[in-house]
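Now for chain A:
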Amino acid sequence: MGILEVQNVNKSFGGLKALHNVNLDIEEGKIHAIIGPNGAGKSTLLNCFVGKLTPDTGTVMFDGHSLLGIKPYEINQLGVSRVFQTPEIFSELSVWENTLIPCFAKRDGSFTLNALSRVSDNKDMAEKAEKMLVDVDLINKKDMLASSMSRGDKRRLEMAMCLSQNPKLLLLDEPTAGMARADTESTIELLKSIQKKLKITMAIIEHDMGVVFSLAQKISVLAQGTVIVEDIPENIKGHPKVKEAYLGEAQVEGNMRDD
Partner candidate 1 sequence: MNTISKADMKTLFFVAIIALLAPFILNPFPTDSGLAQFNAGYPDLMQRFAIYGILAIGFNILFGLTGYLSFGHAAFLGVGSYSAVWMFKLLSMNIIPALILSVIVAGLFSLLIGFISLRRSGIYFSILTLAFAQMSFALAYSVLTPLTNGETGLQITLNDPRILAAENVSGNLPVTTLFGLEMRDTWAMQVGAWDFQFNIGYYICAIFLLLAFYLSIRIFRSPFGMMLRAVKTNQNRLNYTGINTRPYTLAAFVISGMYAGLAGGLMASMDPLAGAERMQWTASGEIVLMTILGGTGTLLGPVMGAGFIKYFENIFSKINDTVLHGWFSWMPDGLENIIVWVLHLFTGKGWHLTLGIMFMLIVIFLPGGLMEGMSRIGNWWKRRKGDDDAESKSTTTAAE
Partner candidate 2 sequence: MSKFTRRGLIKTSATVGAGLAMPTFITSPLAAYTNAPTGGSVTLGFNVPQSGPYADEGADELRAYKLAVEHLNGGGDGGMMNTFSSKSLTGNGILGKKVEYVTGDTQTKSDAARASAKSMIEKDGAVMITGGSSSGVAIAVQGLCQEAGVIFMAGLTHSNDTTGKDKKANGFRHFFNGYMSGAALAPVLEARYGKDRNAYHLTADYTWGWTQQESIQAATEAKGWNTVNNVLTPLATTDFSSYVAPVLNSGADVLVLNHYGGNMINSLTSAVQFGLRDKMVNGKNFEIVVPLYSRLMARGAGENVKGIFGSTNWHWSLSDEGSKAFVKSFGTKYGFPPSQAAHTTYVQTLLYADACERSGTFNPCGVSEALEGFKFDGMGNGPTEYRAEDHQCFKDVLVVKGKENPTSEFDVLEVVEITPRSQVEYAVDHPMFAGGALGKCNPGA
């Protein structure tokens, strides 16, 4: 039994079948990657996990709750956090406030009229936020405006924001997209260390094979809206079906995204 179970999910837009009988089982404590060529349906699938899209048929169960038909903030409260392709942070606020907000959200729920206490009076929240910033190595930038940071730092901040809520499942949508080489590597290191320390289940949607093979413990390959192979990384490399799916995209093993 996995923590996230996807069964027989179908989704079509107009006449186009985006997802076709997708079955997926993400095990607790593992890093599970979902890969596939462009247009394979990766993003559609992800959007079905987070309440943005509702599948035509099928079920998405997380930790015993259906994720279908509920709002993103409710999904988050069940324990699912999400990292976006472009870091979604509060760019007009300081790094410190960016980290505090998820801490308060976790403590206070979806709405609390906490209008008369001072932010700085909440020592427990401050401790938590500080610990997170130390973890992602941003503590010396805590007074910076979030928008003035580098892409890699923004990613770290976003990660810290997600992790400060102690999620049961962390969804990552191409976490290294558009990053410089050094940022990509440091992000990989960060994810590895988080996984080691916190044992958080992660589902990564990724295009960059280098990232996938250095992180994932299990890989599902999506092609034309359906899962064609699901296996450990060693078996995915050189799998004929995978090669076929990536036809025209050079060899699977060294396929680096170069945009």
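How these were chosen: all candidates are chains of the complex that A comes from, given by their letters.
Keep this in mind: a residue touches a chain if its C-beta (ideal position, glycine included) is under 8 Å from a C-beta of that chain, and two chains touch if they have at least 3 such contacts; residues count from 1.
Keep in mind that what you see is a predicted model, and the values were worked out from it rather than measured.
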Candidate from this complex that touches chain A, chosen among 1 or 2: 1
Candidate 1 contact footprint on chain A (complex, rising order): 50, 71-73, 76-77, 81-82, 88-93, 97, 100-102, 104-106, 108-120, 122, 145, 161, 165
